[in-house]
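The complex is shown incomplete by one protein chain, all other protein chains being positioned as in the whole.
So, chain A:
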Amino acid sequence: MLDLQIRQRLGAFTLDIAFTAKERGVTALFGRSGSGKTSVINAIAGLARPDEGHIRVGDTVFFDSARRINIPVEKRRIGYVFQDARLFPHMTVRSNLEYGLRRVPAVERRIAFGPVVELLGLGHLLDRRPRGLSGGEKQRVAFGRALLAQPRLLLMDEPMASLDSARKAEIMPYIERLRDEMNIPIVMVSHALDEVVRLATTMVLIAEGRVRASGPVGTVMGRLDLSAATGARDAGAVLDLTVEHHVPEDGLSVLAFDGGRLTVPQIDRAPGAAVRLHIHARDVIVALHPLTGVSLRNALAATVVEVAESGPSSADVRLAVGGSFLIARITRAAVRELGLAHGREVVALVKGIAFEPDSSGAASDRSGRVVDV
């Protein structure tokens, strides 16, 4: 587990960050460019030295200004995947992969060469030089090289920022496999909401060098006061559901969560599998009573938690649905006329849940666990 609290002057502003990350899963540091995200993981890696604070991973202290501890980068055993891969050009893919591995005593090696090569699909690249690889291939080699260094923690700095959307779709499933099959906590820097929604378990929202919010992705995404920071156009909540059953004759799948059920076009996932939906606020309709005679199939009993203005004529309504949250973007006039306020029982109607078929999200449906709306 990662425990971090640092302060560092960075030119115009001061980075002042504190958060913890769990033993497993992906913690996404999300924020705009220049918000200080990369400085945070550079501090964790030891490539930058904070002015004060502490950084601990498990029971190892990497940095503690009060106790004058600052372990050098090469002794921290942190896997770092850089935005630009940074493969060693004079070595083959195999030598790149083995670079970190060979610097770890044999008895301490838990992650073996073969399984990593298989996990990342690198077998056919081993004798090639980095120069001839595609961007996605380079990044996969970088993942493998970092993993094989037997890291306590894996850091990723915008690992997909330099890739086009097709390459990105190719890489995402591999990160999901790292997350699900390797017992290593991952801290990922990103400014792309789709990456965070799809990959992260925990989200740390950073703005102007400070933590604006942190917690499970669904909780952070369900907060109304953060939509400006997460991007107003993408405003919407995240639901974690499981596949309950399929209705093949209608081509539908039924997904369940603690707030009820959602019916979606059939997805290629076994019953019991976890699925994550990003439900945009503009796709949620609020009604005072259950509707009859409409084509909308997804209606959930909900309670209004909070109403906030989100534009000249619009308002965002935060709805509790079981233990999860939805956000509905409706007009302020509708809020007034329906008398929506905290505690009001309503029905949330979700329109147009469409799983992207084998287009850009193709790879996700094959091996990923997250599907976008």
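One rule holds in what follows: a contact is a pair of C-beta atoms (placed from the backbone, for glycine too) under 8 Å apart; a residue touches a chain by one contact, two chains touch by 3 or more; residues count from 1.
What we mean here is this: contacts and distances are computed from a predicted model.
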Among "DNA 3'-5' helicase", "Molybdenum transport system permease", "Electron transfer flavoprotein subunit beta" or "Cytochrome c-type biogenesis protein", UniProt-listed name of the chain not shown: "Molybdenum transport system permease"
Touch with the omitted chain, as defined above, among A:V57, A:A149, A:V284 or A:A302: A:A149
Which residue of A:R9, A:K22, A:R49 or A:R103 touches the chain not shown here: A:R103
Of A:D59, A:E74, A:D127 or A:E249, the one touching the omitted chain in the full complex: A:E74
Using the touch definition from the top, which of A:E23, A:E52 or A:D84 touches the missing chain? A:D84
Kindly note down the residues of chain A that lie in touch with the hidden chain. 45-47, 72-80, 82, 84, 86, 88-91, 99-100, 103-104, 129-131, 145-146, 149
